[in-house]
Structure formats: C-alpha cells, structure tokens
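Rather than the whole complex, this shows some of its chains in their spots.
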Amino acid sequence: MSGMDFQTILDEINTELRPLLGTGGKVASYIPALARVSPLQFGIALRTCAGQTAQAGDSATPFSIQSMSKMFSLTLAIRALGEAMWDRIGREPSGSPFNSLVQLESERGIPRNPFINAGAIAVADRLVSQGDAKVELLALLGRLCGEPIHIDAEVARSEADTGFRNTALANFMKGFGTLDNDVATVLDVYFNQCAIAMSCEQVACAAGYLCRDGRHPLAGTPVLSAAQARRVNALMLTCGTYDAAGEFAFRIGLPCKSGVGGGIVAVVPDRLSLCVWSPGLDGTGNSWLGRQALELFVAKTGLSVF
Amino acid sequence: MSGMDFQTILDEINTELRPLLGTGGKVASYIPALARVSPLQFGIALRTCAGQTAQAGDSATPFSIQSMSKMFSLTLAIRALGEAMWDRIGREPSGSPFNSLVQLESERGIPRNPFINAGAIAVADRLVSQGDAKVELLALLGRLCGEPIHIDAEVARSEADTGFRNTALANFMKGFGTLDNDVATVLDVYFNQCAIAMSCEQVACAAGYLCRDGRHPLAGTPVLSAAQARRVNALMLTCGTYDAAGEFAFRIGLPCKSGVGGGIVAVVPDRLSLCVWSPGLDGTGNSWLGRQALELFVAKTGLSVF
C-alpha cells in the first residue's frame, strides 16, 4: 500500500475515462446555475493518511458540492450534540428517492437518515439551534482544507427560488413538530450549504478526518471521536448515494457521499480520502463518470472495506 | 491482530452477557418448534483466516439457522449463474420489513435484494432451475464445515404449515412472471433451507470463505471469486439484518446476516468469521443478546470495516 503509486493510478483513470466525456450522463438542470456547467469536465484527487496527495484532470476546479455538504453538516451537529443528534433522525437506508415524502409521513416526521433531504434539513434545524450555522459550516470547512471556502450566492438564490419540494419537506416536518426552528431560517441554511463551492482537491483534504479515526487531516487534533468517525463512514456506505447505496456498496465497497453537482467523496478507512467530480449524472442522481472512476480505482488498487 | 487472544475475548463476552439471559428479547413464536427453544442459551464461536478457533457458551448446540441460510443459497446461486443471478433480483436495502409485499408490488415482482424473503424465494427459484436445490445446499454446507449438515424436518413442516405470508409472496411474484418454477416446489426449497440446523462453531467455519476472498475455509479452493465474496459481504452489511441494517452498520460496522432462530453470522474481511447465537429476539427480529455480543466484540477488538 505505502508503495502504491497513486499519481500514476489517477493519471491512468483520467486517461481512460476522459474520452467518455459527453457520451453519457446528464447535468442537473433544475437550476440555471447548475444547468450551464459544462459536462466536459472530470477531476479526481486523493490525500493519504500520511499526507501524500495525487490529482488528475480538473481537480482544482471548484464545483457545487450540493449533498456532499450533508456529511460536513452532520459532522458539525455530532460535534455539538453527540448522541442527542440522533433523537429525531434515523440511521436506516430509506429505500426511497432522496426527496420522497412518503416515508416521512408513515414515520411521522422522523427522517430515515441524515443524508436524505428531510434528514439534512433536520440536521440544519439542530445547527440553527446552536448558533450561526452558515458561518460555522464555512469555518469548519476552511479549517479542514487550510484555505477559505465560499458559498456560490447565485446557486443559493436559485436553490431557494426553486426549492418547492424541500420547502414541502420542511413544512411537513414542522407540522409533525420535529423541527424546532422557523422553517425559513432552517431552509436558508440548507439552501446555502448546498451552494458551497469546492474543488476535488479541497474535498479530498477536508474529508481526511474520516480515514483518520476522526483526527484533523492537517493538524491531527480530534474533529470527531474514532467511534463517531466510523459511524459517519457507516452511514455514508449505507445511505450516502441516494437509492443506489446498495449498488455502490456492491460494486465499489467504500463509504461514499455524492451530490447532484457531480461530486462524489469516498473514504478508505486508515488509508486515504478521495474526491472525484464530473457533472453528468446517471439515472440515480450520482455522477455517471465519477462512479466509473471509483470502480476503476477499486479495481486498480484492490482497496475496499470488504 | 495476530497476537489477539480471541479465546479470552469470547470468554469475557460470555461472562459479561450470560447474566442477562432471560432479561430481554422474545423467542420467535410463529411455529411451535421454534417457540419451545429455551431462551436461556448463548453461544459464540469464531475462526480466523489462519485457522485459529475460539468459542464460548453454547457454541456447539445446533439451532435453526433460518434466514442465515439466505447467505449460503445466494452463494450457490452466484456459483451457478454468475452475474445472471442478478437479472431479476435487486441489490438495494428495502427500507421495509423483511416480508413486506408493498415494495414488491410497486417494483412489479422484482425483490429489492436477496435477503428479504421475496428475494430469497427468488434465489430458491433459480436454484430449482439448476437441480436438486436442497441436496446441493446441504452438500455445500457439509463441505464448508467438514461434517454433515441436516434439516430439522419438524421445523420444515411447521414452516410450510404456517408460511402464508411467504406463500403470498411467491404467488405474487409468480403472478408478475418473475418466478420460473412451480410455486410449491420453490417454497419447499425455501421452507427447508430455513429449517437447517447448525451450531455456532459450524456456521463460523462455514462462513470462512467470506473473510478469505472466497476461498474454502478448510481446503483453500475457490468457493466464490474474490470480487463475488466482497459483494456478498457488501450485501450483508447493507441488507443482512432486516430493517436494522443501518443500525448494525452504525454500531457494529461488520457484514452480518441474522436469522429469527437467534443466530447472527459476522465477517471481518481478511481476519475471521464469527457466529453468535441467543434465541431471544429484539423488536427488529435480530437476536437481542447476539447484537450486544457483537457490539462488545467490536469494542474489545477494535475490528470494524470502517
């Protein structure tokens, strides 16, 4: 492992997959700011526990992290609340699309897990109770990357303008009494966290605490406890890629969290954290080429938790 | 790791948990042969990749493996059919109880995964198309354990007499055209596989190919390919413990498959396979004390895939 030449592996993946750009996948089109992102981009970056980095393609280009932000907001909430975080949020795969209201109804406003939209809105609600959630989240990401991180204001505004389904989810939970704060305030946090822009290199670095038993990727200080970090990894594996989590576990076998901006972050416990990005999505809302890149990475390295 | 004294660890777990026998959990009561099993039993056994064994408590007592058999029937079907096994069986967590018909209806007779009842019945159907499924399954288990394995005829008869829900599932799939063989023949295989009796020691040995990249636990010959074995582990982690799979991943972090007989088999890839058994079940249908034993094992050893 220590001897693996990750730079060569990422270069190979970039060389093999780049010709496929434009031949599959569809860029998310529900907001203009995402719809006009060029699909002809592919980036990949990783950072090992030892601090070694590797990258290829458009790895330095910032993109909208979207649902990948749920992993970081969950981390903030666990830091603030510990086990109490889980009082009104479940930990089971949903078996339903990420923005479905059906399950939320039968389970009376308790989201199945923190990675479906309802769950992430519930996490945002807990963060609002703790302070200025947007500021805290950007601060956490800045510390994890070692450089400032920003929200794309246009994306945030578009999310708010078109977020009817998420507004429905939040009001639905408020009706069940499972949100503590004002719906508009909670949604403002949620829409803004989805609009955070980061590059593959930044995400790969920021996620480093998840392959290090919770320790800060640069400073080594605890971000989460070892048990908490393991549990975030477990949630990513079972619930991190919408209704394709089983398929990701089956074919890739790593904890992953994806976003409709086309990014996917993956964790190899005790080894490395990795981020791949390509804007075209497959039918499950996961990056079409990103998924292939992860399959190739696993095939070339033999890394998998199983 | 090589230095871990597993015998001492299992003895400690037995000592710590045995006093809890009778204070929680409820023995499955849907058939008399299961209902009269004494709840005051607890056994645990493991076998490492190096062939080291450890056991404690009632580890040599045979019990009804029930749904744990789904892991072995799936293995048989993958051996026989390869990727074609997956043509009409999904790989996603169900988000619903193990014997639910709802999802089967909305997904037109395609079971979500091979570990819910509908999926296991579909696997049994494929095995029936290949030959004498009951004989093949007992032969596989016998080879994996190095000793003959039997079906408890009384349990099998009871399963058939009371298996209305499973009969409904099978007829429902037949109506959708997703079962190839006669319903009665398929159910006979399914009811018999659930009635197989094995001890913790036997199960821990038999599951050994799953921690060995698919190689036979005793002979070292391939049972599955390395990729196939990893994928069975992935399915166990995401779907192996009914509607508590997320919770198992979160708290235990190992591929597990449970049965309503009170057994749970767990795999630590590249390290060991383990089986724990205690008949009292929790509200999710998983062994109440077995689950605690696995949490203790993980806490004491630090083993987890995450």
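Letters A and B name the chains as they come in the text, with residue numbers starting at 1 for each one.
One rule holds in what follows: a residue touches a chain if its C-beta (ideal position, glycine included) is under 8 Å from a C-beta of that chain, and two chains touch if they have at least 3 such contacts.
Fair warning: this is a prediction, and the values are worked out from it, not measured in the lab.
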| item | value |
| --- | --- |
| Number of copies constituting the complete assembly, 2 shown | 4 |
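Please note the rule applied: only the chains that are shown with their structure count from here on.
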| item | value |
| --- | --- |
| Equivalent-chain rotation between subunit B and subunit A, CA atoms, steps of 5 degrees | 180 |
| Intercentroid distance (Cα basis), subunit B paired with subunit A, Å | 32 |
| In the complex, subunit A residues that touch subunit B | 90-96, 103, 112-113, 229-231, 233-235, 237-239, 243-247, 249-251, 253, 255, 269, 304-306 |
